[in-house]
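In what follows, a single structure is set out as C-alpha coordinates and then discussed.
Left out: one protein chain. Kept in place: all the others.
Take a look at chain A:
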Amino acid sequence: MMAVFVVAALVALAGAVGVLRARQPVHSVLALILSFGALAVLYLSLAGEFMAVVQLIIYAGAIMVLFLFVIGLLTARLDPAEKGPEPLRGQVPAAAAAMAVLGLLLAGAGLRAAYAPADPAPAAGFGGVRAFGHELLVTHVFPFELTAFVLMVAVVGVLILVGRRHA
(Lines give C-alpha, C1' and ligand atoms only; values in the text may rest on other atoms or scores of the structure.)
Protein backbone atom coordinates (compact mmCIF):
# COMPACT_ATOMS: atom_id res chain seq x y z
CA MET A 1 0.00 0.00 0.00
CA MET A 2 2.85 2.35 0.90
CA ALA A 3 4.62 1.68 -2.40
CA VAL A 4 1.42 2.46 -4.34
CA PHE A 5 1.03 5.72 -2.43
CA VAL A 6 4.65 6.78 -2.98
CA VAL A 7 4.61 6.07 -6.72
CA ALA A 8 1.22 7.71 -7.28
CA ALA A 9 2.18 10.73 -5.18
CA LEU A 10 5.42 11.19 -7.10
CA VAL A 11 3.58 10.94 -10.44
CA ALA A 12 0.96 13.44 -9.25
CA LEU A 13 3.65 15.89 -8.14
CA ALA A 14 5.57 15.43 -11.39
CA GLY A 15 2.40 16.19 -13.36
CA ALA A 16 1.74 19.32 -11.28
CA VAL A 17 5.29 20.56 -11.81
CA GLY A 18 4.91 19.78 -15.51
CA VAL A 19 1.80 22.00 -15.68
CA LEU A 20 3.82 24.87 -14.27
CA ARG A 21 6.93 24.41 -16.35
CA ALA A 22 5.56 23.48 -19.79
CA ARG A 23 6.06 26.12 -22.45
CA GLN A 24 3.12 25.11 -24.63
CA PRO A 25 -0.42 24.78 -23.17
CA VAL A 26 -0.76 21.37 -24.87
CA HIS A 27 2.09 20.01 -22.78
CA SER A 28 0.41 21.41 -19.67
CA VAL A 29 -2.74 19.46 -20.57
CA LEU A 30 -0.76 16.23 -20.95
CA ALA A 31 1.00 16.76 -17.63
CA LEU A 32 -2.33 17.49 -15.96
CA ILE A 33 -3.83 14.25 -17.32
CA LEU A 34 -0.87 12.40 -15.80
CA SER A 35 -1.54 14.08 -12.46
CA PHE A 36 -5.26 13.28 -12.60
CA GLY A 37 -4.55 9.61 -13.37
CA ALA A 38 -2.28 9.40 -10.35
CA LEU A 39 -5.00 11.00 -8.23
CA ALA A 40 -7.45 8.33 -9.42
CA VAL A 41 -5.02 5.69 -8.16
CA LEU A 42 -4.86 7.51 -4.83
CA TYR A 43 -8.67 7.53 -4.62
CA LEU A 44 -8.62 3.76 -5.16
CA SER A 45 -6.14 3.39 -2.32
CA LEU A 46 -8.58 5.39 -0.14
CA ALA A 47 -11.55 3.05 -0.80
CA GLY A 48 -13.09 5.53 -3.21
CA GLU A 49 -13.83 3.30 -6.17
CA PHE A 50 -16.63 5.43 -7.56
CA MET A 51 -14.58 8.60 -7.12
CA ALA A 52 -11.66 7.05 -9.02
CA VAL A 53 -13.87 6.10 -11.96
CA VAL A 54 -15.53 9.52 -12.01
CA GLN A 55 -12.13 11.19 -11.82
CA LEU A 56 -10.97 9.34 -14.92
CA ILE A 57 -14.19 9.86 -16.89
CA ILE A 58 -14.96 13.50 -16.02
CA TYR A 59 -11.55 15.02 -15.43
CA ALA A 60 -9.05 13.02 -17.45
CA GLY A 61 -11.67 12.48 -20.14
CA ALA A 62 -14.23 15.21 -20.60
CA ILE A 63 -12.66 18.32 -19.10
CA MET A 64 -9.23 17.73 -20.60
CA VAL A 65 -10.75 17.12 -24.05
CA LEU A 66 -12.52 20.47 -23.64
CA PHE A 67 -9.15 22.09 -22.92
CA LEU A 68 -7.59 20.40 -25.94
CA PHE A 69 -10.38 21.64 -28.19
CA VAL A 70 -9.98 25.21 -27.02
CA ILE A 71 -6.20 25.06 -27.37
CA GLY A 72 -6.47 23.60 -30.85
CA LEU A 73 -9.09 26.18 -31.79
CA LEU A 74 -7.30 29.24 -30.45
CA THR A 75 -3.65 28.97 -29.62
CA ALA A 76 -2.09 26.09 -31.52
CA ARG A 77 -0.25 28.41 -33.87
CA LEU A 78 0.44 31.23 -31.40
CA ASP A 79 3.57 31.85 -29.41
CA PRO A 80 3.10 31.19 -25.68
CA ALA A 81 2.21 34.28 -23.66
CA GLU A 82 5.38 33.98 -21.62
CA LYS A 83 7.57 34.88 -24.61
CA GLY A 84 6.61 38.55 -24.47
CA PRO A 85 8.02 41.08 -22.01
CA GLU A 86 6.82 40.80 -18.44
CA PRO A 87 4.28 43.54 -17.60
CA LEU A 88 4.35 42.97 -13.83
CA ARG A 89 7.86 42.97 -12.40
CA GLY A 90 9.00 40.67 -9.63
CA GLN A 91 6.05 38.31 -9.65
CA VAL A 92 8.22 35.21 -9.21
CA PRO A 93 9.64 36.10 -5.76
CA ALA A 94 6.29 37.55 -4.67
CA ALA A 95 4.48 34.36 -5.67
CA ALA A 96 7.12 32.20 -3.98
CA ALA A 97 6.76 34.13 -0.72
CA ALA A 98 2.96 34.05 -0.83
CA MET A 99 2.90 30.33 -1.55
CA ALA A 100 5.43 29.58 1.20
CA VAL A 101 3.23 31.36 3.77
CA LEU A 102 0.12 29.60 2.46
CA GLY A 103 1.94 26.26 2.53
CA LEU A 104 2.92 26.70 6.18
CA LEU A 105 -0.67 27.60 7.10
CA LEU A 106 -2.13 24.67 5.15
CA ALA A 107 0.33 22.14 6.51
CA GLY A 108 -0.24 23.35 10.07
CA ALA A 109 -4.03 23.26 9.88
CA GLY A 110 -4.18 20.01 7.92
CA LEU A 111 -1.71 18.06 9.99
CA ARG A 112 -3.41 19.12 13.21
CA ALA A 113 -6.70 17.74 11.88
CA ALA A 114 -5.00 14.56 10.67
CA TYR A 115 -4.30 13.26 14.16
CA ALA A 116 -7.93 12.95 15.21
CA PRO A 117 -8.88 9.40 16.21
CA ALA A 118 -9.44 7.27 13.13
CA ASP A 119 -11.88 4.57 12.22
CA PRO A 120 -9.36 2.04 10.90
CA ALA A 121 -11.54 -0.31 8.87
CA PRO A 122 -14.50 1.03 6.86
CA ALA A 123 -17.49 -1.21 6.33
CA ALA A 124 -17.53 -3.63 3.40
CA GLY A 125 -18.61 -1.93 0.18
CA PHE A 126 -17.47 1.49 1.40
CA GLY A 127 -16.95 3.81 -1.57
CA GLY A 128 -18.49 1.39 -4.05
CA VAL A 129 -21.17 2.48 -6.47
CA ARG A 130 -24.04 1.03 -4.43
CA ALA A 131 -23.11 2.68 -1.14
CA PHE A 132 -22.13 5.93 -2.81
CA GLY A 133 -25.33 6.09 -4.84
CA HIS A 134 -27.45 5.50 -1.77
CA GLU A 135 -25.64 8.26 0.06
CA LEU A 136 -25.89 10.67 -2.87
CA LEU A 137 -29.50 10.06 -3.88
CA VAL A 138 -31.07 9.46 -0.46
CA THR A 139 -29.14 11.36 2.19
CA HIS A 140 -27.81 14.24 0.10
CA VAL A 141 -30.45 14.47 -2.60
CA PHE A 142 -31.04 18.22 -2.22
CA PRO A 143 -27.42 19.25 -2.93
CA PHE A 144 -27.49 16.78 -5.81
CA GLU A 145 -30.50 18.53 -7.30
CA LEU A 146 -28.83 21.90 -6.75
CA THR A 147 -25.83 20.79 -8.81
CA ALA A 148 -28.17 19.97 -11.66
CA PHE A 149 -29.37 23.58 -11.47
CA VAL A 150 -25.78 24.86 -11.34
CA LEU A 151 -24.86 22.87 -14.45
CA MET A 152 -27.91 24.15 -16.31
CA VAL A 153 -27.08 27.76 -15.42
CA ALA A 154 -23.50 27.19 -16.60
CA VAL A 155 -24.59 25.75 -19.94
CA VAL A 156 -27.06 28.60 -20.53
CA GLY A 157 -24.35 31.09 -19.58
CA VAL A 158 -21.90 29.59 -22.04
CA LEU A 159 -24.50 29.69 -24.79
CA ILE A 160 -25.25 33.35 -24.06
CA LEU A 161 -21.53 34.24 -23.92
CA VAL A 162 -20.22 32.44 -27.00
CA GLY A 163 -23.29 31.57 -29.00
CA ARG A 164 -24.20 35.08 -30.17
CA ARG A 165 -23.51 35.70 -33.82
CA HIS A 166 -23.26 39.50 -34.21
CA ALA A 167 -22.34 40.66 -30.73
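Heads up, the rule we're going with is that a residue touches a chain if its C-beta (ideal position, glycine included) is under 8 Å from a C-beta of that chain, and two chains touch if they have at least 3 such contacts; residues count from 1.
Heads up, the rule we're going with is that contacts and distances are computed from a predicted model.
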Chain left out of the displayed complex - its UniProt protein name, from "NADH-quinone oxidoreductase subunit K", "ABC transporter permease", "ArsR family transcriptional regulator" or "Twin-arginine translocation pathway signal": "NADH-quinone oxidoreductase subunit K"
For chain A, the residues touching the chain missing from this view: 1-2, 5, 9, 12-13, 16-17, 19-20, 22, 25, 28-29, 32, 35-36, 39, 42-43, 45-48, 50-51, 54-55, 58-59, 62-63, 66-67, 70-71, 73-75, 78-82, 84, 86-88, 91-92, 94-96, 98-99, 102-103, 106-107, 110-111, 113-116, 118-120, 122-123, 126-127, 131-132, 135-136, 139-140, 143-144, 147, 150-151, 153-155, 157-158, 161-162
